[in-house]
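Below is one structure; the comments refer to it alone.
One protein chain omitted, others in place.
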């Protein structure tokens, strides 16, 4: 849509040359046809080099933007990106469907199908699954009954998705008004599941707000796992039941997480780490090590503390 | 049904004037055509003023009831209310459906529909959803694929319900026999979701045993959240992934709960409280404060204790 039209809809003063906007993105990843936003001084060095067509920004910082980027002046950048997000969200149209199917694939006649779906060879999609618009599913994958795959999800080859799992549901993103209301940031990214991945039952994997939530090659999920938006779950990771990953966190390859453990948002866990059951990770962690506890610390240290605590009632 | 008939079914001696009974309820909320029960001396002051038509009660306390209320004498009041509950539960009839639909609403042809459903304007109900008897759904709401809405649930305007979520399933309520068996208390209440609520994927929100489980206006749920029967989740509350709320607890407005945190039953959490991830709340908490830990305490105090614990292995 025209930037001038968008600004009118969300009450932003606009008097620059008009441009066509096709979406929203971060400062570093925006293209000239996308809008971005600036809310945190920590990222001030990203301003001069942004390629965004326009940026929601307060007057104070606007001079850091390059000349090619339009400053959209506001004291509520995050709220404005939320209000804008609605105009770029996928349009639901449940009245038609189209699917391109490879050889020897079997889609149950009950399955719910959107438009523009591409299914590879030897794929089985069982009763009651829903496959949204523009989903792709690679060769030899099995989608078990009553699974839901939201629009634009990509599923690789040799994947198994168990029943009740939801892939590509909206991430949890809201801007907050001064009177305590929460304004939805429409989640216009997607989920990509690479080859050889198995996802257990009743998991939920959120689509990205911008860009992609990744589940990398060879990773295996147990049941009832939550993956927040924009996570990147590394190759050959093992997540056991009821694990929770808050948004934008990264697991490098071959991480193992025990049951009911969790990682807070915007962290990186190094490759070949092991995180014990019930742990809560609140800081980024180096790889090739074992962690436990909440807040999670080195497993050896945690065992020592447990021993000390255990002695407390004797002392 | 006739009270005399009910008493015969559940082995209660009955020799009062007969009345028609239409359901069960608490001492304070029962009407003259409902039965209630007395099991806990703490509530003895509720007896004289109850409006219940009849009450299961032990001989010892029966004289506290008003003359207008029939005492149904038993030493197992809770078991008797469980046995009675079966007679007042919603009768399933999956052979017919009827729905009243507003303008511009789109219900996928696959959707499962009960009887007496009322759907507003501009509503979208996607593939594989089930909408039970007497459910109402307000204008502009979106029900995503493979969602289940049990009978008598009310959903407001501008709501988004994500896939796999179950609203109005039975609360967890059982009376226990002396030999260790558990007798179901049929959950004859419902769930009401007010306007502007978003519920993530694979959540479960239990219907009330009597009355209503409330999710108030503007509240936003992440994925895999459990809400027990008779909870009241206040306006503009933010519940992140894998939060659990035990039965009959109250969150006042604008509470924020971190991932995997939980609140025990029958508690009240004050407005504008923040409860950190993984916390477990075991007592009612005042508003406008931050809490953490299990058992949850003030966040500042929790940080101090963590620092002390951390020093334990050095000392």
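Going in written order, the chains are labelled A and B, and every chain counts its residues from 1.
Throughout what follows, contacts are C-beta pairs under 8 Å (C-beta built on N, C-alpha and C of every residue); 3 or more make two chains touch, one makes a residue touch a chain.
Note that the structure is predicted; figures quoted are calculated from it, not measured.
Student: Thinking of the whole complex, not just what is shown, which of A:236, A:268 or A:290 touches the missing chain?
Tutor: Considering the complete complex, A:236 is the one touching the chain left out.
Student: Among B:6, B:233 or B:246, choose the residue that contacts the chain missing from this document, as touch is defined above.
Tutor: In the full complex, the listed residue that touches the missing chain is B:246.
Student: Taking the full complex into account, find the residue in B:148, B:190, B:219 or B:237 that is in contact with the omitted chain.
Tutor: For the chain that is not drawn, the touching residue is B:148.
Student: Which candidate, A:81, A:126 or A:149, sits in contact with the chain we can't see?
Tutor: Missing-chain contact among the listed residues: A:126.
Student: Among B:39, B:110, B:134 or B:289, which one is in touch with the chain left out?
Tutor: The missing chain is touched by B:110.
Student: Against the chain that's been left off, what residues of chain A make contact? List them.
Tutor: So the residues of chain A touching the unseen chain are 106, 108, 110, 124, 126-128, 142, 144-146, 160, 162-164, 196, 198, 200-202, 218, 220, 222-224, 236, 238, 240-242, 253-254, 259-260, 277-278, 306, 309-310, 312-313.
Student: Could I get the residues of chain B that touch the absent chain, sorted low to high?
Tutor: 92, 94-95, 110, 112, 128, 130, 132, 146-148, 150, 164-166, 169-170, 172, 174, 180-182, 184, 202-204, 206, 224, 226, 228, 242, 244, 246, 260, 262, 264, 280, 294-295, 301, 304-305, 308-309
Going forward, only the chains that are shown with their structure count from here on.
Student: Where the centres are mean C-alpha positions, what is the separation of chain A from chain B, in Å?
Tutor: Roughly 31 Å separates the two chain centres.
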